[in-house]
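The complex appears here minus one protein chain, its other protein chains still in place.
Labels run A and B following the written order; every chain starts at residue 1.
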């Protein structure tokens, strides 16, 4: 390698590892968000964060990194035996660890020379934060023991399939041209699909117990925790999106910009929307959800668009969230106190579809996605319409698969563990006073 | 460009963007500081933090970055039309974004090759944290709606003028040799000037209502929040000052050192000063203010002095804060529960003036400010005295301008919105118990 290549590779590995640390912070922040929205005293929430992180690192190192990022078998799943468990076991010559290059980082594929530890760290933090999103929907209704078992399966195959299909250069969706910059589908959409499977199973168990409508989880907002959580999540997203270039290049800075602009605009948009609707101060929860909606929507597209497009997308976020929040609140068979569905489901999938509308080829090239055509709004024409079809196909494939595997998993868990539902009002009451 | 230049530019852009993320953390921390000093339950404080950040990114991208950092018209204000709104609109060939260099980063000016996104991100975080400082003085007395309108004006012109004059290489104060390393005047002094304008307007409205003295805002210290806030602010200052070299060079490390040493020494100095005065443990608020005073005083000069000078400056901080705190506490026409004036006003301006005393030419050269002569204490002689005059001129010009524009702004807001003052005791009472 020339000196320049060595230098570029050092930059890329440094950038990805630092961004991984910020994504690690996001999983913590999701835990704090739950505490902020559902009541400070809720210990199970905090313990769940720790379980997710620790199980994530252990299982991803044991096998999950292979199933997601090793060369794919038939385009469907990374070879689970590609490297020995725990990134090569006790071997000292694993490509990409002390020397050499992980197969997909070489010139034949991404050509960015990121080391295996940096890549593993970053992607494992992604997997963990995805499960944390799933966890918020299960909060207070799913047994902690059932959730632990689900976690293991999650990091072996549920998170890994969409990653293998879309982020692995030998995955079938990647091969046909599907792109999802930082995980509108791989993270947010998939989290919502898994969450849907869990709430469906919970609802089936509740129905058997004679409920005609799913009991609402009580919310006990703690403004301090919620604000620190959202702002730290935002800081973490600074790693999540800009790190998804997997390289310290011109695109990484642009992504920081599109990410922060979309979040800021979305906040202003949702607050204005709610104010016009109610003529009242919308309050902290909407402030938080406005920022989050912007961050979610920009995630799959942040590396493909101009800063001005991110502002346009941010403006759309407000009414989009407001409309779908009302839509989902009419559902009587689940309780979504933290807005997983109007936020992560709607926002994530909407963002993925917008790739076909807002992409500008030069921005996509800079982030290493030169196959993407200009979007429909930027003269992409037929190629853009075709891209829309590819993205839609990817959405259907991932949502159906993740929902199905997740449902089978919780169904089996329910069989073995006598149901997955806990009665939080008896087993885990909220404390009378917060802070205990 | 040679390979070396490319590498250096990559380092500089990486450094500035990472430091920008830390400065982003500071705005969050200022919000937490308010919560810590004024009572945990104060929701408006947290919402204000979010409003400041989101308005800051939106307005700075729309026009404010131009008014501060585009080529100046007559040395007075950056050309607001220099680049299309949102850093070039939908264009893909903006210099400094995907390729090329932002005008002031080229060899003719700063010659550090920082990309536009890194530069924008860093400076916008600065603007946001400056308004957050203004916000603490208005806390609980100014209507949130009035503050929102003020924020927009703030990021269009109030923050931007001092930045254009002093940090833009075509600004008139920069041109005559004024330097302010990381914003003793551009940030702290200017925040205090804007804060003064607001408290004056509030006092005028209070007088009309028949008050003979401005009602004190009640303080309800929460030790957990205040400590985490100050320490995170300190961590954020690691980005604020060392990032202000705008380059990852030898000076950046020295600045980290002078910053941390001055803060540490200032804490020890203020605690000793108060202990000698009262013979009692000075308590947490003084611990916080001791650290902050050191951080503020070193800010304008951190890149120009030796580590030992930063210790000397830190020693001065204790009595300086102690004296001026007493001075300002005698004022009956405003309430300054968090010490904005003894801290940011006195500390910021004092630090700027100390440039003419403590600068050592080799340190200034390393941070890219080779025009600065040695200070009076280091044999600078006539040149140093002249520098003192330039710095004083800059202080007067900025303080008068920011105060005037801010006052006109709140006066107009008051006209349109039926006053800017809120009666927090009726409209926004503190909760009976914290944490709600």
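What to note about this one:
Assume contacts are C-beta pairs under 8 Å (C-beta built on N, C-alpha and C of every residue); 3 or more make two chains touch, one makes a residue touch a chain.
Because the structure is a prediction, the values reported are computed rather than measured.
Annotation: of A:69, A:103 or A:120, A:120 touches the absent chain (contact as defined above).
Annotation: of A:13, A:66, A:387 or A:406, A:13 touches the absent chain (contact as defined above). Considering A:98, A:176, A:276 or A:393, the position touching the chain not shown turns out to be A:98 (whole complex). Across B:92, B:306 or B:386, the residue that sits in touch with the chain not pictured is B:306. In the full complex, chain A makes contact with the omitted chain through residues 3, 6-7, 10, 13-14, 17-18, 21, 24-25, 28, 31-32, 35, 40-41, 43, 46-47, 49-51, 53-58, 61, 84-93, 97-99, 115-118, 120-121, 144, 225, 433, 435-436. Although one chain is hidden here, its contacts on chain B can still be listed: residues 3-4, 7, 11, 14-15, 18, 22, 40, 222-224, 226-228, 230-232, 234-235, 238, 242, 248, 250-254, 256-257, 260-261, 263-265, 267-268, 281, 283-284, 287, 291, 306-311, 360-363, 366, 378, 434-435.
Just so it is clear, only the chains that are shown with their structure count from here on.
Centroids of chain A and chain B (each the mean of its C-alpha atoms) stand 35 Å apart.
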